[in-house]
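Read through the structure below, which is laid out as structure tokens, and then see the notes.
Only a single protein chain was left out; the remaining protein chains are all shown in position.
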Amino acid sequence: MSHISPVLWQFLTNWMKASPLFPPEASTIAPYADALYLFLVVITIIGLVLVGALVVGFSVRYRKERSPEATQIEGSTLLEATWTLIPLGLFLIAFIWGALLYFRIYNPPTNAMQVYVVGKQWMWKAEHPGGQHEINALHIPIGRPVQVTMISQDVFHSFSIPDFRVKREAIPGRYTTVWFEATQPGRYHIFCTQYCGTEHSGMIGWVTAMTPDAYAAWAAGSTSGASLAQNGERLFASLGCNACHSGDPAARGPNLAQVYDSRIRLQDGTTAVVDDAYLRDAILNPSQHVPAGYAPIMPTYQGQINEDGMIDLVEYIKTLHSNYRVQQTLNTTQLSSTQTNGAAPEAHAGVKP
Amino acid sequence: MDSPAIATGNGEVLAEAHAHPAHLRHHFETVEQQRDAASFGMWLFLLTEVMFFGGMFMAYLVYRNWYHPAFVAGCNTLNIWLGTINTVVLICSSLTMAMAVYSAEMRRKKSLITYLILTIVLGIAFLGIKSVEYAEKFELHHVPGASFSIEQFVHPTNPKAVALAPDMAEKTQVYFSLYFAMTGMHALHMIIGITILLILVVRAFGGAYTDGHMTTIENFGLYWHFVDIIWIFLFPLLYLISRYR
Amino acid sequence: MSSTNTIVQLPDQSTAQLPRKHYLNQEHTLKSWLLTGDHKRIAMLYLFSITFFFFIGGAFASLIRLQLLTPGSDLLAPDTYNKVFSMHGIVMIFLFLVPSVPATLGNFLIPIMIGAKDLAFPKINLLSWYLFIAGGLFILAAMILGGVDTGWTFTTPLSTHYLNTHVVTAALGIFIAGFASILTGLNFIVTIHRMRAPGMTWFRLPLFVWGHYAASILMVLGTPVLAITLVLVALERTIGIGVFDPTKGGDPLLFQHLFWFYSHPAVYIMILPGMAVISEVISTFSRKRVFGYTAVAFSSVAIAIFGFFVWAHHMFIMGISNYSALVFSLLTMLVAVPSAIKIFNWAATLYKGSITFETPMLYAFGFLGLFTIGGLTGVFLGSMGMDVHLTETYFIVAHFHFVMVGGMLMAYLAGLHFWWPKMTGRMYPESISKLAAVVTFIGFIFTFFPQFVLGYLGMPRRYASYPPEFQVLNVLSTAGASILAVGYLLPMLYMPWSLKYGKIAGNNPWQATGLEWQITSPPLTENFVETPIVDHEAYDYEWLANQTEHEVKTVG
Partner (left out) sequence: MSQHGATELEHQEHHVVGPKVYLAVFFALMICTGLTTWVAFIDLGVLNPVIALAIACFKACLVVLFFMHIHYSSKLLKLTVASGLFIFLVLVTMTLSDYISRAWGLW
């Protein structure tokens, strides 16, 4: 919006902030959304004024008292073309503008901070990689892009922060993401906007945007002690994943260190990028995600790990930069299994349906 | 595309229309118009049927691509010979139905009744074979829902069958959901069709349809052939996916 | 532009008389109504039943507005509120909006307008009414037995696995009512193709018929997809098949695709007949042929065809692929154009007309204004980035109500007033009905305009309680709704009154050109004494001016 005079722009934004017609612009996306909104509102007003003026004008000028005779007119191709093409042009501008905004909203910057959100009837559970768990609340620093990866444990929910102008549905069985960068400290509503059952209207919470310092203090003060990755590691070990994914070249499962964000070849010849969704799917539906060169022997973990556990595991694999820890855990489990006589095989048997 | 009334609506034809040929309803001008309207209406109804089944074909297409191994495994539990026989039975019934329409056109009451009864018999045969197949599915716990079991797919007793990973084996339930939804809807259409056929036979005994007014039987023929067409697509989609394994 | 001048004088109604025999007094028994094949009587049956359902839906709407008067859920518990808005949606959409204009006015007028004695399949027409009633009874049963709280959208897996209410009963009701709508559409298409009077070519058809033809295509092709989707939902609930169930490998988005494949075209099913009414009304009261007849006719068909290509714009934030979102958004912009064409053509029809402002015309003006807003706010929602913020908020509620209530209901009332003299033979009282039109318009603006603002502020739809900062606008909206209710109750009072005390209308009180105005009011059971032969274009006021000299007695 640099071409608009700064004074005018200032005036407009101040007016918008002061009036109840607009929610506060609290994220970097909000001004873009409001600009498009303003454009569309102007089109609407022009359209309405045009139609209104024509209808009222003609009604006055050609009312029966003044115009007792109607003049029959067949139509005009030129006029038809005009009012086909001009609206079409305007609508296409709205389309392109909207598409650009859409991709801005749904393409997170690569340096974004990660937060996980699980929607369930009827609450939002937010999980920070550092191990801070929140219910119906989300603390974020301002001035830093935050990417929210969400999933629903039951039905469709929709994660909406109107003051940030972002929204995305949390879907059962699949990760979706949205990102935003808060610009001003404050408290903003989180709504569930997709109807999700009895307490739908109770599924609301607060985003608290804080200065980076305040956020750091909050994060330090509210951690549960173990980061998501640490929880994931525990789960990794207790499910016996490390028995195959040990990082050994001869291991039965592929090496997971640095696998995140890499492109791997699959057994059926296709390639796939390992992202959150891929990891989740590969754990639940392993036979559809067999990397080239490995046997399809991995059992499914469907029904054994809840969505929070999945997030822990995904976060663990994401942060797995070397196999040092995996091998360490493996050694301890092997040790314990020899000691307690088959605890690990039992766990292994437990995952088979 | 044009109204026949336009062609026939002048005075003299009107006078003729007032003579009211048998079976001409009061609001039609001519028998032709009435007949055309009826068959056009029937075709529009079949269009809605296409879209009705279309939703399920759509779902089939999506899941077949997602869960191809499960669909192959599910398909392999079906008896291809029963499927083929059923296809043959249904095509035969289509032929007898077509012949029934022809008999009505030729005003041959006896052959009309014979062909209609043949169609009923073939339709019931189809449903009989189908119920044998359904019963087998019940025994194998392949009916989706609480009793569904993936045991047969993870540890197949048939040595030729390929064992599926448990996660993929779960997806056979999607295949069987679609199998039962599609064949079930088709069977429902067959049952409705047979019920109507029974009524038609009774009325044919009373001399209906062979007196030149055969719109009903013609339109029912369209319905019956449509049900046949649905099966013509269901058969390869449900029975013949990668059969060679 | 070739032009001729016409002067149309309204007839003197003081000498008008009711015909001795007409479709209403042909027979009087209840049986003669319940087993009738007469499209006019079936239209009347439909009129009574949809009015009944409209007031049921309206009662639910009042409960919603009262609940939202305060931020807390003070009037209704949240689960009751959910049932109330679900029933409001289901009843209003499937039992009122979808059949409103087509099943009443369309049923009554299409055969007459094309010069036929009846619809092609009178028995199927009657069957359609019975199916409609059966569907309505199922939905009422679901309501009485304890309600259903899925919303009218039946979103899976909520509707299939997480609710214990009467989802299957309601779904069955919609399924059956859907077939009523299919049969109506089928009947119209066949009738329009096969039953036109001599000389009634496609481009002599009134635009009312074109609009219904387009809507019928959508009914016939779209509704069955909804039917099968609801069947699959019911099967998933009852026996547990897994087509939409994510835990079994199904994709809940597939449900959305199939559901909106019908339910988006459904809004065109609802609005196209409304547009059809507006064409007739505006032409009649400006005494002018509709400007750009072919453009208006083809824009109806264009809406019907393009309407099938845009459904996934309801799913932009649901995780459909970005590429396909792009395609659907582009197509959405294209489908907005024909509506704009219509609006401008109607406005241009007024140019050089000889305009009077009877009640139907006032409703039509209301339609023009509200539909313009409703249509243009649709562009907001079709624009993907804007949709992210606006969807699932009160903005969408406001948009939908501007199009459906501001557009469709206004058009329905315009049509009802316009053809009331034809249907009953008597005039409604003019001044009070003008008042009703104005009250409706004002009440409507107050009710739904604040909801646009609420939506942009982010208030989510379907909330039983809401944060207190939204209260001012909600109070405004509820206040408006009470005015709106008065606007709707007024016709309920004076329309029945006019049946007995209204002025006798005469054959053609508006001096309109359609064939329906050249026969008696109310029409004879057979509509025409003899099949009319059409030798003039639609909206030919010159022809009408010549006709008035011998008072068109020949056709009636």
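Labels for the chains are A, B and C, by order of writing; each one numbers its residues from 1.
FYI, a contact is a pair of C-beta atoms (placed from the backbone, for glycine too) under 8 Å apart; a residue touches a chain by one contact, two chains touch by 3 or more.
Please read all numbers here as calculations on a predicted model, not as lab measurements.
Screening C:His88, C:His193 or C:Lys342 for touch with the missing chain picks out C:His193.
Touching the missing chain, out of C:Leu10, C:Ile239 or C:Val327, is residue C:Val327.
Here one chain is not drawn; of B:Ile80, B:Ala163 or B:Ile191, the residue touching it is B:Ile80. Interface residues of chain B facing the missing partner chain: 1-2, 4, 6-8, 32, 35-36, 39-40, 43-44, 46-47, 50-51, 54-55, 57-58, 61-62, 65, 80, 84, 87-88, 91-92, 94-95, 97-99, 102, 105-106, 221-222, 225-226, 228-229, 232-233, 235-237, 239-244.
Looking at chain C, the residues touching the absent chain are 193, 199, 201, 221, 225, 253-254, 257, 261, 308-309, 311-312, 320-324, 327-328.
Note that only the chains that are shown with their structure count from here on.
Most remote from chain B, judged by the distance between CA-atom centroids, is A. Chain centres here are Cα means. That of chain B falls 35 Å from that of chain C. Across the assembly, chain A contributes no residue in contact with two or more other chains. Residues of chain C in contact with at least two other chains: none.
For chain B in complex with chain A, the residues that touch the partner chain are 69, 150, 154, 164-168, 170. If you check the complex, the residues on chain B that touch chain C are 1, 3-10, 14, 25-29, 33, 36-38, 40-41, 44-45, 47-56, 58-59, 62-63, 66-67, 70, 144-146, 170-171, 173-174, 176-178, 180-181, 185. Contacts from chain A toward chain B in the complex involve residues 284-288, 296, 298-300, 302, 352-353.
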